[in-house]
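Input: a single structure, listed below in structure tokens.
Of the protein chains in this complex, all but one are displayed in their positions.
Note that the chains are named A, B and C in the order they appear, and that numbering of residues resets to 1 at the start of each chain.
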Amino acid sequence: MAEKKKLNIGLAGYGFMGRTHTNAYIQADHFFDLKFKPVLKAVCGRGDNVQDFASQWGFESVERDWRRLVERKDIDIVDICLPNRLHAEVAIAAANAGKMIICEKPLAMNAVQGAAMVDAVEKNKVANLVSYNYRRIPAVALAKKIIEEGRLGKIFHSRHLFLQDWTISSDLPQGGTALWRLDANEAGSGVTGDLLAHNIDTAIWLNGPVEKVSAITETFVKERKHNLSGRMEKVSIDDASLFLAKFANGSLATFEATRYARGHKAKFYFELNGEKASLSWDLHDLNRLQFFNHEDEGIVRGWHSIHVTDGEHPYMDKWWVPGLQIGYEHSFVHQVADFLDGLYKGQPASPTFSEALETQKVCDAVLESGKTGRWVTIG
Amino acid sequence: MAEKKKLNIGLAGYGFMGRTHTNAYIQADHFFDLKFKPVLKAVCGRGDNVQDFASQWGFESVERDWRRLVERKDIDIVDICLPNRLHAEVAIAAANAGKMIICEKPLAMNAVQGAAMVDAVEKNKVANLVSYNYRRIPAVALAKKIIEEGRLGKIFHSRHLFLQDWTISSDLPQGGTALWRLDANEAGSGVTGDLLAHNIDTAIWLNGPVEKVSAITETFVKERKHNLSGRMEKVSIDDASLFLAKFANGSLATFEATRYARGHKAKFYFELNGEKASLSWDLHDLNRLQFFNHEDEGIVRGWHSIHVTDGEHPYMDKWWVPGLQIGYEHSFVHQVADFLDGLYKGQPASPTFSEALETQKVCDAVLESGKTGRWVTIG
Amino acid sequence: MAEKKKLNIGLAGYGFMGRTHTNAYIQADHFFDLKFKPVLKAVCGRGDNVQDFASQWGFESVERDWRRLVERKDIDIVDICLPNRLHAEVAIAAANAGKMIICEKPLAMNAVQGAAMVDAVEKNKVANLVSYNYRRIPAVALAKKIIEEGRLGKIFHSRHLFLQDWTISSDLPQGGTALWRLDANEAGSGVTGDLLAHNIDTAIWLNGPVEKVSAITETFVKERKHNLSGRMEKVSIDDASLFLAKFANGSLATFEATRYARGHKAKFYFELNGEKASLSWDLHDLNRLQFFNHEDEGIVRGWHSIHVTDGEHPYMDKWWVPGLQIGYEHSFVHQVADFLDGLYKGQPASPTFSEALETQKVCDAVLESGKTGRWVTIG
Partner (left out) sequence: MAEKKKLNIGLAGYGFMGRTHTNAYIQADHFFDLKFKPVLKAVCGRGDNVQDFASQWGFESVERDWRRLVERKDIDIVDICLPNRLHAEVAIAAANAGKMIICEKPLAMNAVQGAAMVDAVEKNKVANLVSYNYRRIPAVALAKKIIEEGRLGKIFHSRHLFLQDWTISSDLPQGGTALWRLDANEAGSGVTGDLLAHNIDTAIWLNGPVEKVSAITETFVKERKHNLSGRMEKVSIDDASLFLAKFANGSLATFEATRYARGHKAKFYFELNGEKASLSWDLHDLNRLQFFNHEDEGIVRGWHSIHVTDGEHPYMDKWWVPGLQIGYEHSFVHQVADFLDGLYKGQPASPTFSEALETQKVCDAVLESGKTGRWVTIG
């Protein structure tokens, strides 16, 4: 094998997402035939155990301040796994420093920030990607392929869920490192940015632009103890966010995200119904795609339960043999592989910052509609 | 066995619903231990084959005009299985003639008509029932029981679907005896009255009153040949109807009904998520209830797939033995049994006209919101 | 409608099976367009409540002794729903009296008895049928159609289960009217005749003759109180019966029946694997057939979950509309319809006594192999 060009990774943040991204760099190098070799150059964090993280995963160095990381000459890619509040600031600095950027979703706290980020990466002409990882689950990629081949025909309906149940207890506090997702100052919004953003990203990718939305949002637990102040404070995030949508292609949709749906730990689900066929997918059974083809012969027509583990399914030739499943983290491995492949081919992997901004705009419209009670047209 | 008091049935309409109701009178008498014996006294219809229907099912006589049926002294119960346009007129006449009434759903073309029907039955003090038959599927009745026992705790969310796919072809005509459901003059509305009404009835029954709704409706096929005129005419029904709801108990919901969802012939589905437990049901697997109990021990916690065929499940002691399923038509058999049992006990079976009027009001609000684009509060 | 020729039914036995058969005569007349009209002429039983049964279901008369029933000139069809011990005696008498016979399964206590029954019906040239009702579940009939059309290609494997759990408690007594199935004197065998016989009938029907078997049988609860003696007595039936089979077509199979499988009330299941396709069915979801077609295009290949409720599916044009399910008892309705249709067309419905004798021979071979521990070739 020829020597590969090395790309030095600088990871900002080493929480849950930092771990998924780090693993992805390692595994992409093992399982994909890439033209670049990612090198775990530096991890940046303020917590006490950042050094342990670096040792565990083999990062060559540690930084304590993201500004230092961004300035380092030996870093090629800045990978942002920080709370949403920091996305814009870090990304813009990194872009201005000429770094490639992989940024966790959502792109930003809001579309205004997001637009500034798009400007920064475009002005500096740096490769950029937002980590909407679920696109790269093989079954989801297969859904995309099926739709692109025109197998659904005109699409009439879709429905989109992201259901969790981990915040039902009012004893759960908010804020701090562990629970910044419950603090609007850190997260920008609640389930809209955390969960619905995934639904919206997938929906746009599969079904085209959203034209308008009517939403309702709710905060079921009004006060929680804040981890930083130690006091009961008002909860300012949305606990649940539901909306109706009309898409540019004329199809109608329902969206729902919540952390108050017992029995669902991570039910990211979508279904699309077209003139000729329908399909659906559920993260809880991530290796399967359900597909109904009206063009099947009548007496044997029925939903196909496709076990997306064959070599001809997206990404699956890189893993094991037919019938053997992969898991959640593989979506990030595919993301690294696609990003590096896009670099090599000069065809940026999706979604870029610019593409992810469309999702951000819909999130903003949902939050606005939830406040005003009016239909909001996407700008 | 003691001689039972006979109750003479006068059936108005002998289409699909006339058949389900007729079968129900016969089967209820065979499988339930009732205090009354329904007698198939007369069937009324204008079509050529009403006599064949009467012979096939053993009706003693035939009428050609519903006014004659309503006036007959020997009729105890008028059972209305006519297009929606006629519900109010026939029901009010029957009430004024002192007849008990079983009326197919939806109650009426709209809430104004429905209110007049309620007045008529209440003024005349006649027993009355609207045929929201799905409440009496054993799995749905079990859901009701589980909720009434408080097993879900506070309810946060529900979602409600009724998905069909039989009108996707634009070659399908509208109107006439076979397709009056596609003609707003006969049906009042499209899927809102035909399908969503079932969802709304079940939702109110399980989860309490709806406070407000925001809807979107759509007519995908704008023109269809009309069976009566033979000409292409504008389609005035709603092909699809989706709405967001807030319930009086604070919970949020999505509702969706359509005849444009490939792969679904009659997917009537609901799910409710409560603080302590969740449940869901699908008409395509009507003998099962899915139940998730958060109070189950952690390592074995999971959705219970309850095969609702045991003797202790609602209605099931009347049928076969555990494991053996029943079907769609049994819901109507249970309806007859409950109606007759209610007569005997002096506790009217649900939903009465008055209860069904609440569903009608939500239907009206959905159609209004679909037109205005505004949230509509239920009156 | 033209007047139909009436056929008078004489029902022997009015237990669980008597009820399914009676309902079937009534419903077949309502839902199928038959050339004959079954008339509930007489029911025969020794129990106190036979008169109540007759009243409930509309039998015109009651007999206390099956010999009287068989001799009555006004009976056309003798329908035998008695414990297995009586099948041969009653059937032979009925045949000699020139009656048509519908007999509950299994045909007899053993193949020797069964052969005598076949002789009797063939000598007297009377129409005859054994009630292997599950063949007439629409999904099972669809499986047959799919196989007959050659869609599976060469068959390599099949597996067959009938799992119940109702005799696990050792407190359950044996014998008497309610529990004659646990008494080998009445039933001939345990699960082999009661449950496995269904599996074998279906297997032969779908996959051709069985060549040889190797079995193991077990009686888990060795003693139970006998309802007649009131004393603990040895249990002489097989509680569980499992066997390996080689079919004449070269395919291999496993069979298993038991009443000791927790979680399964009536799991009658089969799966067949062929060169080109596979299919499976489960009584607990009786309206579905699972079908895998290797000839489907690769990326969308998967098990089809066929909801067997469309008008083009076997029998389903007689019931409701697509998506609406039927239940267990409908298999008996179809059986009556097919029997009467076979009479009219002169093509006897299956399985005749002669065909059911093949199943009986395999049952005998299974019991013999269970005793000897040797492979037994079917005679």
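Criterion: contacts are C-beta pairs under 8 Å (C-beta built on N, C-alpha and C of every residue); 3 or more make two chains touch, one makes a residue touch a chain.
All values derive from a computational prediction rather than experimental measurement.
One of A:S55, A:S229 or A:N249 touches the chain omitted from the figure, and that residue is A:S55.
In the complete assembly, the contact with the undisplayed chain comes from A:L283, out of A:L129, A:I200, A:L283 or A:V336. Summary of contacts with the chain left out: across B:R67, B:R301 or B:K371, the touching residue is B:R301. Of the residues in chain C, those that touch the hidden partner chain are 156-157, 159, 161, 163, 165, 168, 214-216, 218, 220, 240, 242-244, 246, 250, 252, 254, 256, 258, 260-264, 273-278, 292, 294, 303, 373-375. What chain B contributes to its contact with the hidden chain is residues 142, 145-146, 288-289, 291, 293, 296, 298-307, 310, 312-313. Where chain A meets the missing chain, the touching residues are 1, 16, 20, 23, 26, 30, 52, 55-57, 164, 166, 264-267, 283-287, 307, 309-310, 319-330.
Note that only the chains that are shown with their structure count from here on.
Farthest chain from chain B (centres taken as the mean of C-alpha atoms): A. Remark: chain A and chain C have CA centroids separated by 55 Å (rounded to whole angstrom). Inter-chain spacing, taken between the CA centroids of chain B and chain C, is 36 Å.
The set of chain C residues that touch two or more partner chains comprises 307, 310.
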